[in-house]
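Take a look at the structure below.
As you look at this complex, bear in mind that one protein chain is not there, while each of the others sits in place.
Up next is subunit A:
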Amino acid sequence: MSYLVKNLTQGSRELIAFRIGDQEFCVNIMSVREIRGWTPATPMPHSPSYMKGVLNLRGAVLPIIDLSARLGMRPTEPSPRHVIIVAQVNRKVVGLLVEAVSDILTVTDDNIQPTPEISSDLEKQFARGILAIDKRMICLVELEGLFPDESEAA
């Protein structure tokens, strides 16, 4: 606890890093509710391609987003080894389908480098920075950028 408090006072934050394909991403740990394994979801009619369907999360209906497809990459072929990160975005709870959770990082704002100027709009929309840790490159994703509005998800 004291560790956390110290970190907070230094303006540092904790991030959860996960893998999609050969890339690594991370999100703020405060928005993550839980992490669970993949179970087959119920497909939704008329949903966008990245919408994998809905799952039963202890009685609540949880929409599952294929983050790979959402970020414009190859759609995931989910297997029981895949992981769902249950995250709170705005006032809704969504499940993010990723390949695996790799790390929990404690970083300060100094560690976060700005995203380079790239033409892709999609990256601009969600990428909030890049972290260089142990020679790996981890992209900090802002979930609010992925689901900016209710209507976007539909």
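To be clear about the criterion, a residue touches a chain if its C-beta (ideal position, glycine included) is under 8 Å from a C-beta of that chain, and two chains touch if they have at least 3 such contacts; residues count from 1.
In the analysis below, contacts and distances are computed from a predicted model.
**Student:** Using the UniProt record as the reference, specify the protein name of the hidden chain from among "Heme lyase CcmF/NrfE family subunit", "Phosphate ABC transporter ATP-binding protein", "YciI family protein" or "Chemotaxis protein CheA".
**Tutor:** Going by its UniProt entry, the chain not pictured is "Chemotaxis protein CheA".
**Student:** Given the contact definition stated above, which residue among A:G59, A:P80 or A:P116 touches the chain not shown here?
**Tutor:** A:G59
**Student:** Decide which residue listed in A:T42, A:T108 or A:Q125 touches the omitted chain of the complex.
**Tutor:** Only one of A:T42, A:T108 or A:Q125 touches the chain omitted from view, namely A:T42.
**Student:** If the missing chain were put back, which residues of subunit A would it touch?
**Tutor:** Residues in contact with the chain left out: 40-47, 53-56, 58-63, 92-94, 150-151, 153-154.
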